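Shown below is the structure under consideration.
Only one protein chain is missing from this complex, and each of the others stays in its spot.
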Amino acid sequence: MQTPDFKFYIPVEVRYSDLDPQWHVNNTRYLVYMEQARLEYLRNLGLFEGQNFLDLKMIIADVHVSYLAPIELGQQVRVGTRTAKIGTKSITFEYRIEDSGSGQLLATGEVVGVTYDYRAHATIPVPADWRAKIGAFEGVDFLN
Amino acid sequence: MQTPDFKFYIPVEVRYSDLDPQWHVNNTRYLVYMEQARLEYLRNLGLFEGQNFLDLKMIIADVHVSYLAPIELGQQVRVGTRTAKIGTKSITFEYRIEDSGSGQLLATGEVVGVTYDYRAHATIPVPADWRAKIGAFEGVDFLN
Amino acid sequence: MQTPDFKFYIPVEVRYSDLDPQWHVNNTRYLVYMEQARLEYLRNLGLFEGQNFLDLKMIIADVHVSYLAPIELGQQVRVGTRTAKIGTKSITFEYRIEDSGSGQLLATGEVVGVTYDYRAHATIPVPADWRAKIGAFEGVDFLN
Partner (left out) sequence: MQTPDFKFYIPVEVRYSDLDPQWHVNNTRYLVYMEQARLEYLRNLGLFEGQNFLDLKMIIADVHVSYLAPIELGQQVRVGTRTAKIGTKSITFEYRIEDSGSGQLLATGEVVGVTYDYRAHATIPVPADWRAKIGAFEGVDFLN
């Protein structure tokens, strides 16, 4: 199985409220940007309709971010998302945060989500249609 | 002195992280949206360059928001800003948050900022160029 | 009907993440502090159990905050809450944010909540037990 390219990007608006007293985007906001990209990725693939959040079949198990350059107010930023791996009950997403103008890589991230039933408060196997739709989008066979 | 129209609008990206457990945009985030509009308004008029925040000559003294309709994830939103009044040491901004698609008014706001020197920790009179540049933009004579 | 005293206070921990690039607590966080006080007030009176947020019978209609002094990291802060008024479908809360050490008043606030059914997406009359329990706590007859 090859690693897919980053095919899905969203622009992110840097807010004054994303800045911390150090005058750059706070380290925790990079994960907010990645969260937003993940939600839009899932909505784009038809895996979450965005209204009833008890239907969002994922809980976060692990995050890892490497910060390569500070982000400042006024900077144009985009976030790329791809699915790197689908396990029995987990999906590993990879992220790139880039300057939209120069293309400079500002941060990389890896987030592991566990498929989850928020009504039952229990993990569930990755649904077959998630595996199929994500695989079709990424051009990778994620069959387990 | 007539009240100026809303000439300055910014689009706002509704984030998952703006939502609260009630599944709509949290009431405090409307003020974050207005804050972002105010910053971009000041930068657009050349009154703040956006790098050294000790040069941002304003501290917030009073906020008032009326909420007319909930905002949900996926909604397209814009924020209008205008200067309603300039006093000796204060500026009153008015805001409209609207659905960009339907034009529906979602909230109105009024924010009073006091002109302030963050190095001296002291209020200052509204600088003459602020009065002139805002007046020119709004098409209103704000001479005191 | 007399205005009740502030009988309910919570301590608030000022976080680094509450600060903005101006190095004081951001204006929107005062409303976060008041929101926290309101939630604990409602839980304390047995009006919200804190688990299923579709059972939280209130939506915010109006907020107004007056800022009297900046709040800095390391400052000890408390928030007082009282119910000033109960209408047919709304409750008006008043707030005081104070320095816990000196007692200095740092901000005052007024928030109007409309009683609301999050499942039906519709306003509801203030429940009789809310009126009774809040009245008993505040020592004021809020009968409509």
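As written, the chain order gives the labels A, B and C, with residue 1 at the start of each chain.
Keep in mind that, in the parts below, contacts are C-beta pairs under 8 Å (C-beta built on N, C-alpha and C of every residue); 3 or more make two chains touch, one makes a residue touch a chain.
Note that the structure is a prediction, hence the values are computed from the model and not measured.
Interface note for the absent chain: among B:17, B:44, B:66 or B:92, the touching residue is B:17. Interface residues of subunit C with the unshown chain, by the touch rule above, are 12-13, 15-17, 19, 23, 32, 35-36, 39, 43, 50-53, 72-74. Annotation for subunit A: contacts to the undisplayed chain at residues 21-23, 27-29, 31-32, 35, 53, 56, 59-67, 70, 118. What subunit B contributes to its contact with the hidden chain is residues 16-17, 19-21, 23, 26, 28.
In the analysis below, only the chains that are shown with their structure count from here on.
In whole angstrom, the spacing between the mean C-alpha positions of subunit B and subunit C is 24. If each chain is reduced to the centroid of its CA atoms, subunit A and subunit B end up 31 Å from each other. The set of subunit B residues that touch two or more partner chains comprises 23, 32, 35, 53.
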